[in-house]
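A single protein chain has been omitted from the complex, and every remaining protein chain is retained in its original position.
Each chain carries a letter (A and B) given by its place in the written order, and its residues are counted from 1.
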Amino acid sequence: MAAIRLRDLFAVVMLFGIYSFVSASLFVVLDAVDVAFTEASVGAGVSTVFMLGALALTTSKEKPKSARKTLLPLLAVTITGLALVYGTWDIPAYGDPANPIHHHVVQRFIEDSPREIGIPNIVTSVLASYRGYDTLGETTVVFTAAIGVLLLIGGARRPSSGRDNAG
Amino acid sequence: MQILGHFNYWIFIILMMCGFYMVIASDNLIKKLVGLGIFQTSVFILYISMGKITGGTAPIVIDKAVVYSNPLPHVLILTAIVVGVATTSLGLALVVRIQEAYGTIEADEILAQDRDDSL
Partner (left out) sequence: MKHYTIPRVVTKLLLPLILLFALYVQFHGDYGPGGGFQAGVIFGAGFILYALIYGLDKARRLMPPQVLRVGVSLGVLIYAGVGLLGLLLGGQYLDYNVLDSHDPAHGQHLGILLVELGVGITVSSVMVTIFYAFAGRGR
């Protein structure tokens, strides 16, 4: 949580990479090997590189700000956090097989997917077959994001003169 | 036991609030994006921890009869991570453009410049 206090954005980005990696190992502990794989390569690898690239194009120092401005956000965050903690009392406990999340469509996935799809990795079969529309949408989102980045910063830089071309 | 059974939600809430605080309290746009990333990852942790079954194993079918953890949240989060990095890079691209146009990435300085313009 040093990331909040640090002014040096380079260190913030590095901490974010480390945080991603730690959460990836947490996902392994939680049996989500596919997710951990993705998080380790995406969060700790590629997104850190992108953020560093953006830092190189902007500035790596944050300017200091007054203490008064941090008080109101702190209050808002504390209240929201307490409300959420209050909300957790109604959520079923961690790791209990009787939780409602394990009792709907998932049972069918686990029992029938080896027979219907014929591949052992349930995550893959749900991803690509049962939820094929969803994944098509996600792929399209990634595609659209690339188009957006290309449109925004893909071309050559105009001869910039400060904010005259702010438009 | 009942109290300990909720610790994963509290960790998620603490992380989420850290990210939230970074988003609303810092003026720097890149720091805001990092805050959004922390917020996002905390939600991932919430989903994945919901899918965990005590004594379960990763949802890859093997011949022995074992308890599998819930694969559905894994699928959702798997795609969410990749979409997350794509959208984050889109945000970073916007920040780069803002830096080029305004010469700063501090939200209050940008607002001040806009105010000067409108006068």
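Here is the rule we go by: contacts are C-beta pairs under 8 Å (C-beta built on N, C-alpha and C of every residue); 3 or more make two chains touch, one makes a residue touch a chain.
What you see is a predicted model, and the numbers here were worked out from it, not measured in a lab.
So which of A:S25, A:T78 or A:T139 would be touching the chain we can't see?
Spelled out, the listed residue whose C-beta touches the missing chain is A:T139.
Looking beyond the chains shown, say which of A:V46, A:A76 or A:I91 touches the absent one.
Reading the full complex, the residue touching the unseen chain is A:V46.
For chain A, which residues lie in contact with the unshown chain of the complex?
Residues of chain A in contact with the hidden chain: 33-34, 36-38, 41-42, 45-46, 49-50, 53-54, 56-57, 115-121, 123-125, 127-129, 132-133, 135-136, 139-140, 142-143, 145-147, 149-150, 152-154, 157.
Touching residues of chain B against the unshown chain: what are they?
58, 60, 78-79, 81-82, 86, 89, 92-93, 96
Please note the rule applied: only the chains that are shown with their structure count from here on.
Quick one: report the Å distance separating chain A from chain B, using the average Cα coordinate of each chain.
About 4 Å, centre to centre.
With touch defined as at the start, can you tell me which chain A residues reach chain B in the complex?
1, 3-4, 9, 12-13, 16, 19-20, 23, 26-27, 30-35, 38-39, 42-43, 46-47, 50-51, 53-55, 57-59, 62-63, 65, 69-70, 73-74, 76-78, 80-81, 84-85, 88-89, 91, 93-97, 99, 101-102, 105-106, 109-110, 113-114, 120-123, 126-127, 131, 134-135, 138, 141-142, 145-146, 148-149, 152-153, 157, 160, 162-163, 165-167
Residues of chain B touching chain A in their complex?
So the residues of chain B in touch with chain A come to 1-2, 5-10, 13-14, 16-18, 20-22, 24-28, 30-31, 33-34, 37-38, 41, 44-45, 48-54, 56-62, 67-75, 77-79, 81-90, 92-97, 99-106, 113.
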